[in-house]
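Structure first, commentary second.
Heads up, one of the protein chains got dropped from this complex, but the rest are sitting where they should.
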Amino acid sequence: MRASSLLSECLAVLSKDLTAELRSRVALNAVGLFGLTTLIAVAYQIGPYRIQEQDRPFLLAALLWIILFFAATSGLSRTFVKEEDAHTAKTLRLAARPLAVFGGKLLFNLILLAALFVFIVPLYCALMGYAVAGVPGLVAVLAAGVCGLAGTSTLVAAIIARASGSNTLFAILSVPLVLPLLVMLIQGTRAAAGAPDFAVVLPALRGIVSLTGVTVVTSIFLFPVVWHD
Amino acid sequence: MTRDQVRTTLHWLLGIWLLAVIAAAFFYAPTARSFKGESARIVFFHVPQAWVAVLAFCVNLIASLRFLRRRELLDDARAAAAARLGLAFSVLATVTGSIFANVMWNSFWNWDPREVSIVILLVIYAAYFALRQAVADDERRAALSAAYAVLAFVTMPFLVFVVPRIYWSLHPDTIISSSGAIKSQMDPRMLKVLIASLVGFTGLFVWLYTLEVRVARVLSARRAQEV
Amino acid sequence: MPGPNSLIWVAAVTLVIWIGIFAYCLALDRRVRKLEEER
Partner (left out) sequence: MRGEPVPKRQQRPGENLPWKPRKALETLHAASLASRSPRLGPEALACSREVSVVSFAIVSEVSVEFSGVSKRFGARTALAAVSGRLEPRRVLIVAGPNGAGKSTLLNIIAGVLRPSRGAVAYERDGEVLPRPRWFECLGMAAPDMAVYEELSALENLRFFARVRGVRRSADELRDLLDRLGLPAREHGRATGTYSSGMRQRVKLAQAVLHEPPVLLLDEPSSNLDEAGHRLVAELVAAFRTKAAVAVATNDPREVTWGDARVELAL
């Protein structure tokens, strides 16, 4: 019988993942280094002056999300792949409920992405001379982006960990699912950078939040199928 | 009339029906004012192919959900058969779509939302098959690809409805709206041929689909015998 | 731009393609029926 609630089990899985990650820093290195190298490469080549004034808003928003998305995909699948490769997945399968594992891993991916965004975005704005008019709007879009990316890719990570576990398969499977999210995020970022008031960001936010909600709810129903044989 | 005789008559009926559709598409239907030149008649083939690609995706979803409930490998075979046909038809739809775009807006690709959603459907099919190749055990492959099919289907509406509307606000000045609008101001004869073509292509899809499922059923029966 | 005679030409090619597909499907259907009879 379960004396504890689902939430405390999710937090147990999360704290385990965090301590393991802080000691081995597998996903952190992958995500951080990938993000940094692409950012430096882009900033070095383009920098704040080489784009003409009229197409700066489109380009800078799109470039930001390209860097963030590909940095994310290099690290998001680690949490599940490591469990399968180290054979700890079977022990966890026999110890925890599937929803607790999904919750814990989702929260872990959220924190990992939040760390990546906090690290890369300010650097990006500085190196690329990206003047953002509506900072609260941008922060809202970024937060929605963290939830969206983590929500979509957690189940995909679980799927590929049970398949071949390769990162390329993770990118192939998550691209079509993340595409609508990316289009809305880029549109939201462009709007947030353009105008200071918050209302301009709302249409994109509505789209992102509803897509993330639908994806997370579907993933909750699908996760037990993927996690257990 | 045994089932086989019914089936062969239906097949011959479908054959003649599509012959008539092809003939009508080239000779019976006039080219509407908004079409430039004769080769825009390809719309009679492009729209049904896109429709069959989406139909195949729905059949794949239903088969996947049925597999998740009943865990029968035959449902997985159905899902895979529908996905294969869906992939073939979405490739055809993309090719005919770009030819159609080239004729209408003299550029092979100009981000018309209908084209974007068909190509994304193509990418989803490709990812679905990449996943199926990557799993060895057939029970697990069935479960994982069923889960992915359901997840991809859920994000599909966002692709088809939300992205184009947001995208339009970015480029309001594109020349003509998506082919959906053209359909409404077509003249009645063109509409009749298009509907006939839709029915014909759906019949073709059903025929190919049942063929594949019958093969899968025979193979699984043979494997069950060997155990 | 394609004149009427090339239209006939394109229609002919399409008809040939369709007849090929149709014949292939019929042959497939017969082979599957033979397989099913073996069960």
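Letters A, B and C name the chains as they come in the text, with residue numbers starting at 1 for each one.
The working rule: a contact is a pair of C-beta atoms (placed from the backbone, for glycine too) under 8 Å apart; a residue touches a chain by one contact, two chains touch by 3 or more.
Given the structure is predicted, the values throughout are model-derived calculations rather than measurements.
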Touch partners, limited to displayed chains, of the chain removed from view: A, B
Looking at the whole complex, which of A:43, A:96, A:147 or A:216 touches the chain that is not displayed? A:96
Contact with the hidden chain (one of A:31, A:106, A:163 or A:225): A:225
Sort through B:4, B:138 or B:187 and give me the one touching the missing partner chain. B:138
Considering the whole complex rather than only what is displayed, give the residues of chain A touching the chain that is not shown. 1-4, 8-9, 12-13, 15-16, 19-20, 23-24, 86-88, 90-100, 221-225, 228-229
Which chain B residues touch the hidden chain? 68-69, 71, 136-139, 227
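Operating definition for what follows: only the chains that are shown with their structure count from here on.
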So which has more C-beta pairs touching, B-C or A-B? A-B
Go ahead and note the Å separation of the Cα centroids belonging to chain A and chain B. 32
For chain B paired with chain C, centre-to-centre distance based on mean C-alpha positions, whole Å: 19
Two or more partner chains touched - positions in chain B: none
Among all residues of chain A, those touching at least two other chains are none
In the complex formed with chain C, which residues of chain B make contact? 4, 7-8, 11, 15, 18-19, 22-23, 26-27, 37-39, 207-208, 211, 214-215, 218, 221-222
Of all residues in chain A, those that touch chain B in their complex: 152, 155-156, 159-160, 162-164, 166, 169, 172-173, 175-177, 179-180, 183-184, 187, 203-204, 207, 210-211, 214-215, 218-219, 222, 225-226, 229
Chain B partner contacts - residues on chain C that touch it in the complex: 1-2, 7-8, 10-11, 14-15, 18-19, 22, 25-26, 28-29, 32-33, 35-36, 39
